[in-house]
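Right, I'll just put the structure down here and ask away after.
What follows is an incomplete set of chains from the complex, kept in their original frame.
Read from first to last, the chains carry the letters A and B; within each, the first residue is number 1.
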Amino acid sequence: MSQTKDTVVLAYSGGLDTSCILLWLKEKGYDIIAYLANIGQNEDFEEARKKAIKLGAKKVFIEDVRKEFVEEFIWPAVQANAIYEDRYLLGTSLARPCIAKKQVEIAKREGAKYVSHGATGKGNDQIRFELTCYSLYPEVKIIAPWRMPEFYNRFRGRTDLMDYAKKHGIPIPVTPKSPWSMDENIMHISYEAGILENPKNHAPDELFVKTKDPRTSPSTPDILEIEFKKGVPVQVTNLQDGTRHCTALELFAYLNEVAGKHGVGRIDIVENRYIGMKSRGIYETPAGTILHHAHLDIETFTMDREVRRIKQELSLRFSEQVYNGYWYSPECDFVRSCISKSQELVEGKVQVSVLKGQVYMLGRESPQSLYNEELVR
Amino acid sequence: MSQTKDTVVLAYSGGLDTSCILLWLKEKGYDIIAYLANIGQNEDFEEARKKAIKLGAKKVFIEDVRKEFVEEFIWPAVQANAIYEDRYLLGTSLARPCIAKKQVEIAKREGAKYVSHGATGKGNDQIRFELTCYSLYPEVKIIAPWRMPEFYNRFRGRTDLMDYAKKHGIPIPVTPKSPWSMDENIMHISYEAGILENPKNHAPDELFVKTKDPRTSPSTPDILEIEFKKGVPVQVTNLQDGTRHCTALELFAYLNEVAGKHGVGRIDIVENRYIGMKSRGIYETPAGTILHHAHLDIETFTMDREVRRIKQELSLRFSEQVYNGYWYSPECDFVRSCISKSQELVEGKVQVSVLKGQVYMLGRESPQSLYNEELVR
């Protein structure tokens, strides 16, 4: 290791794994900058900051990237009708480049040559994280402890981590580990691993966090009007109580609230991971599900049929690129610019009913409509 | 017109339009064979037979094509995950070639050189009907009255048809015309035209026939296990009451019953018709919706990722071909044989919950699974 201390920007979550990694990196002689993105997850950020400092981080950056996430990552996905393997709305895949982009910004600003993360060696997230870093900061060096024998041979399971934590005075989680792993952001929660690994096992009722159980959710719908401009939602109105939201972050949060209340956005799938294996995942994507349906509707209403066909194939590519972590690649940049071009006239209002896990299209109107009532008759 | 009477096989529905066409063709000097397919619609077939004879049909053929429809048309669509413009499960599109195929068989068997239908000149059905006829019976001549000025200038609206019916003693419908048009078969009902033409108008509650209103449907789910072999459902078991169905027609009817009871399969869309215009349609596809989700699940579970990507693009083509009436084309034949090849190992059981308009995947298992629980861990 180098004499003068090298600096690492660590994607720190506040949990057991990245706390141990922080300590271990210090032990290896690095100076640590802990970086925690607020991307809409349920987290006590101040508590996390204190913990990081206590563990020996030289600096701690807690960055609110929610607005950026919605406007620069979720909106292009809405425009694309992005969906992986016909079902997954890409909640985690979209978050990774957003989180990593900020981490790289910090590393560059602070003169750090290293970045590090706690992603495992079998998942998609390591890829998404690292491809972003290499694209935006080609000369960066990445430390991925869970792929280093030196690390994974020492920490062979949760018990080893707990022991290490105890030894170094890391506060140990008092609640028992949940029987599955979770990843949350403002767009979705994913659940996988543990008892969910067996694809035949049903998800337990208590799993779901962002959405109500449709069996017990309200029996009267909420009726919303969603207005789009250039393929992006610009206003959401509740037609029953008149509530109206116009900024990206506010309208997205409101859609999460309404969709969550009605149990909208749950899926249970087996998907093909980038590195070849199949994996079972359960996802909740409340606002994203409403927007997916609403955008499909306004797009088909306003877009030329043949443009739509070509755009549909580009969207397939885009969804694969995003899933596989290629957000900051030349091909994803190219496809995004094509899709964006296709959205110029995607404009209008869609009325939807949200009820018992479902989103129903009720009607739509547009100044750009190619619909010709006279002609149909 | 010819001296010796030419024979026409008319696709006869029993309704006002095709009754008038029958009479009009007779007036033009043709011998009429009335053909009515039982493809699962709600119809009094014996009544229709009597009416056709009374109108002067020389022969009447009422053919039960339901089994053929399910096995030879719906099953390939299930294998393909066929869906038009991301939303429409193609219920009418799949029925047309099935109906027309039988009509052509009758025409050939009876030595008729003409076939006729009551489809309008602005819709997709004329195309689907006629492409099938020309493919299977290239020398046939098609009489499409609604595209002939001689006919449509004479019958400018429902009133003209009613007057003509009255004059010729055709029994006139006692119920008033519904404010939209419907098309039904065992797979779905479509609703369009009339008050639905304005895409902003909401569908009235009383529109839906095949599915219960999710607001008032049962609050406890049905749990089904659907078994697939080669991408086709071969058994459906209700895990609560043990009901089991194994033949294509029975299991499809049972899925319709369960899905209908829970309000599954309603969509309200604007779609791009073949001849270029946009059109608003409302559809109920109960069994088809369950099977679409269940097949997607077992397919992703058992199919190689890269095969899936290629098959997904072929399915896009297939869906467009079917929508546009090209079932009996070289390219659709080619794509069907490729898709069929892709299904050889698509085998296993999917457990689903059906509730309040939704189909939830609960779990899946397969002897062919590419899922490796050890590897994921």
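Heads up, the rule we're going with is that a residue touches a chain if its C-beta (ideal position, glycine included) is under 8 Å from a C-beta of that chain, and two chains touch if they have at least 3 such contacts.
Just so we're clear, the structure is a prediction, and the values are computed from it rather than from any experiment.
**Q** If you could, jot down how many copies the complete complex is built from here, 2 of which are displayed.
**A** If we count every copy in the full complex rather than just the 2 shown, we get 4.
In this section, only the chains that are shown with their structure count from here on.
**Q** Calculate how many whole Å lie between the centre of chain A and the centre of chain B, each centre taken as the average of the chain's C-alpha atoms.
**A** About 39 Å, centre to centre.
**Q** For chain A, which residues count as touching chain B in their complex?
**A** Answer in residue numbers: 81, 85-87, 122, 193, 197-203, 214-215, 219-221, 266-272, 276-280, 296-297, 300-301, 305, 308-309, 312-313, 316, 320, 351, 355-358, 360-365, 369-373, 375-377.
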